[in-house]
Each structure stands twice: as structure tokens, then as C-alpha cells.
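A single protein chain has been omitted; all remaining protein chains appear in their positions.
This part shows subunit A:
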Amino acid sequence: MSTIAVKRKGLGLGLVAWLLGIVFFLPIAWMALTSFHSETDAATNPPSFGAALTLDGYREFFGTGGGASPWPALINSTVASLASTLFVLLLALPAAYALSIRPVKKWTDVLFFFLSTKMLPVVAGLLPIYLFAKNTDMLDNIWLLVILYTSMNLPIAVWMMQSFLAEVPVAVIEAARVDGARLPTILARVVAPIALPGIAATALICFIFSWNELLFARVLTGVVAETAPVFLTGFITSQGLFLAKVCAASLVISLPVLAAGFAAQDKLVQGLSLGAVK
């Protein structure tokens, strides 16, 4: 094949890639555009691409139009996601240390135990947890979700952090020890700088999974501890013309995940594949 033909083929495939990228992104772009349309413009067929833009959908969503305010749900989701991510880090960091830098015997077995808990479907434990919560007055309590989200994300976090901490060269740690550095100093000066980007990515991925979770939240919360995804389930049945409002709600509630996901883009694969793919 001549170089020109190769170049032309490359250009063509580049265009195909662009086209597919746009097709995949189209629903999101349309959701964003619709959220800025008035309800009547949002519900036309054929669609009105160039209709006037308005913030009415967002006003409706944030409750100034008389509907339920989403703020309690957004605050609950923030508390559940941030607190569970914090607990995950507190539990996973020492565990990962004991599985990489100063490993216990049979550390791979322990690592695989953590992974196997992730394979146990959520529905398997849902009923006992519900009954337990009911009998201990923990139903509709955001801290119950915090505990469950911590357990949901801990295996992923242990796997990810183990692989990040393992990247810290043992020789450097030994050298610091020989120079008389104590453990806290070694952790702060040697381990942290190398492992910090990975720890940050782990935190972002845990945040995403907690923020997205529906089944536990749906079963275990009610009016008080309702999270953002549960709030969204209020839109399942149609309520007349409400497309702009649905789009605004979906977009606002997805924004933290989109932001966290793009921030963690490079480490996303590693987190999603439980550390198996680098």
C-alpha cells in the first residue's frame, strides 16, 4: 500500500471514530439542550433544535415551581458518598499497607477474599439487612447507607491501593529506614508522594459508586434519608409535560459523577477492573 493510501485510510477511520463518538454522546447532548428548553418546546415532534433557551426546567427542578425540593436528597447523597469514601480510605489504606509494603503471609489469599465479596450480589444480603434495620430503628437513616456503601467499595479500594502502594520501591523505603527515618516519616515523605495520585483516583471511584447506588437506598430510606437517585425515581411515571424538568434533574444529579469520572479518567479502567488491568 502506498503511503497516501495508508494516510487516506487513517483519515477515514478517524472520521468513523469521530462519528461514533458523536452518536454515543448525542443522547447526553440532547438531554443538556432539552433541559434549557421550555416544556412545550421540549415535547414537540419533530424535535425543535433551535427553540429559545430558558432556565425554567432548572427552576422547576430546584422546587421554586412548587414541587418537592431536591436539596435534602442532594445533601443526603453528598453525606453518604463523602462519609463512606472517607471510611473506605481509613480502612483500606492500612489494609493495603499490610498487603504490599509489609505483607502478611498469604497476602494474595487475603486480596482474593476481598475481591470475592464484591462478586456477592447485593440482593443476597438485602432482606436480612432490611430486617436488621427495621428492628434496630435504623431504617431511613443515612448512616446505615454510609456503612453499606463502605462495604460495597472497600474491596475495590483495597485492590487499587494495594497496586498503587506496591509501586513504591522497597529499596527506597529501606534506604530511608537505614538513614534513621521512623514509620510516620517514611509514610509521609516516601510513600505518600508516589501513591497519592492513585489514592485520589480510588477515592473518586468510590465516590461515583456511592453516588450512583439505588437498590439499598430505595429499600432502606424513606422521606428523611432519601438520596438523589431515589429522588430521581419520582420521575418514573410521566407527569404531563415534564421533559425539561427531567433533563435538568438528570443532568444536575449526574454532574458530580461526570466531574469525578473525568478527573479519574486515567485510573478509571484500573478501578473498574478491580486493579487487574493497568
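Criterion: a residue touches a chain if its C-beta (ideal position, glycine included) is under 8 Å from a C-beta of that chain, and two chains touch if they have at least 3 such contacts; residues count from 1.
Please note the rule applied: contacts and distances are computed from a predicted model.
The unshown chain of the complex is recorded in UniProt as "Sorbitol/mannitol transport system permease protein", chosen from "ABC transmembrane type-1 domain-containing protein", "Phosphoribosyl-dephospho-CoA transferase", "Sorbitol/mannitol transport system permease protein" or "STAS domain-containing protein".
Among the residues A:A83, A:I142 or A:V158, only A:V158 touches the chain that is left out of the figure. Counting over the whole complex, subunit A has residues 10-11, 13-14, 16-18, 20-22, 24-25, 27-28, 30-31, 34, 42-47, 91-92, 94-95, 97-105, 108, 110, 112-132, 147-148, 150-151, 154-155, 158, 166-167, 169-171, 173-174, 208, 211-212, 214-215, 218-219, 228-229, 232-233, 235-236, 238, 242-243, 246-247, 249-251, 253-254, 257-258, 261-262, 265, 268-269, 272-274, 276-278 touching the chain that is not drawn.
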